[in-house]
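Provided herewith is a single structure, encoded as structure tokens, for subsequent inquiry.
Excluded from the complex is one protein chain; the other protein chains are retained at their positions.
Now for subunit A:
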Amino acid sequence: MTAETHPPRGRPDWVWYAGLPAAAGAWWLLYSQLVGFSEWATSLFPVARDSHTGEALAFFIYDVPKVLLLLTAIVFVTGVLRSWFSPEKTRAILAGKREIAGYPLAALLGVFTPFCSCSSVPLFIGFVSAGIPLGVTFSFLIAGPMVGPVGLGLLYGLVGWQIATVYLVFGFAIATVAGFMLGRMGLERYLQDWVRELNAGPVGDIPEERLTLADRFRIGAEQVREIVGKVWIWVLVGIGIGALIHGYVPEAMMLRIMGGEAWWSVPAAVAVGVPMYTNAAGVIPIVEALLGKGAALGTTLAFMMSVIALSLPEMIILKQVLTYRLIGIFLAVVSLGILATGFLFNLIL
């Protein structure tokens, strides 16, 4: 989703050092006024506040500025942090590690390494040809989207730290364990032929750029411009769906469909979630509304994980290097991990 960007030169450094605290202050001020603002804005519409429409409207008007503010802050901070990482460095770290240590490390690096889904093929080949085990490479590729900072940060802001923590721990565990299982299966023979035969060239030795802190801020700001500019539409659609659920879906119906008693709801949530494709920023408002209406935590987690972590477009990109059979096994193993998480939480809560 993200990619390393080289800082566009422009404003002098001091503008960044002075402007950033000011921007953070303005952000905080706006964020603290959200409830008051949304109640006031909702009251301008000619609908009763406690009607279905009023509830949906209030949800929408409150969540849109909130999610956009959170998204901006998360993307900026992530962009700055990721400027210390690159796929080349990650590859060098992983190539030197023993396989067992490689899985959790790959999952961790998957969260911090900047890479755009359009480079996942060269990245995959770069990893595998450097002798990084296939399973470790999968751990990296699963963790990136699954425990991405955008999903986690929004979950924290919209649903609360408890559920965000549960998601972090289990997302990370799935990436590690699924990678390990895939690694044990000896799937190298299911790579596309040309990938197996390929001895990719050594990664080009490009001298590392020296970046100042202001350069890293520039990178963060550039990421905000690019990512928020791209996903805002998903955010609006997601919040719109969340608002409809919040305002119109009766709790009794939610309990019947997504409650803890309905065991089949977990596999159903995965089956619906996998082909669904949206950015994490689009799905969290839906999750917020589902949980608010009494959907079971396990079912909701399963839905969220399968939407965020498994996506059809990514599978189509990976088809260049993986055979259908390997894609199938990959989907099955990750889905099993998600199902297990869903059942576990419905059982213990």
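By our rule, contacts are C-beta pairs under 8 Å (C-beta built on N, C-alpha and C of every residue); 3 or more make two chains touch, one makes a residue touch a chain; residues count from 1.
Assume contacts and distances are computed from a predicted model.
Visitor: Leaving aside the chains you can see, what is the UniProt protein name of the one that's missing? Options: "Small redox-active disulfide protein 2", "Cytochrome d ubiquinol oxidase subunit II", "2Fe-2S iron-sulfur cluster binding domain-containing protein" or "Tetratricopeptide repeat protein".
Guide: The missing chain's protein name, per its UniProt entry, is "Small redox-active disulfide protein 2".
Visitor: From the listed residues A:I227, A:V283, A:V321 or A:L339, report the one that touches the chain absent from this view.
Guide: Of the listed residues, the one touching the omitted chain is A:V321.
Visitor: Which of these, A:I74, A:V111 or A:I125, touches the one chain of the complex that we don't see?
Guide: Candidates A:I74, A:V111 or A:I125; residue touching the omitted chain: A:I125.
Visitor: Consider the whole complex, including the chain that is not shown, and state which of A:W194, A:Y248 or A:Y324 touches that chain.
Guide: A:W194
Visitor: Considering the complete complex, identify which of A:A18, A:V35, A:A95 or A:C116 is in touch with the unshown chain.
Guide: Considering all chains, including the one not shown, the answer is A:C116.
Visitor: Using the document's contact rule, name the residues of subunit A that touch the chain not shown here.
Guide: Here the touching residues of subunit A are 3-9, 86-88, 91, 114-116, 118-119, 121-123, 125-126, 129, 194, 198, 200-206, 320-321.
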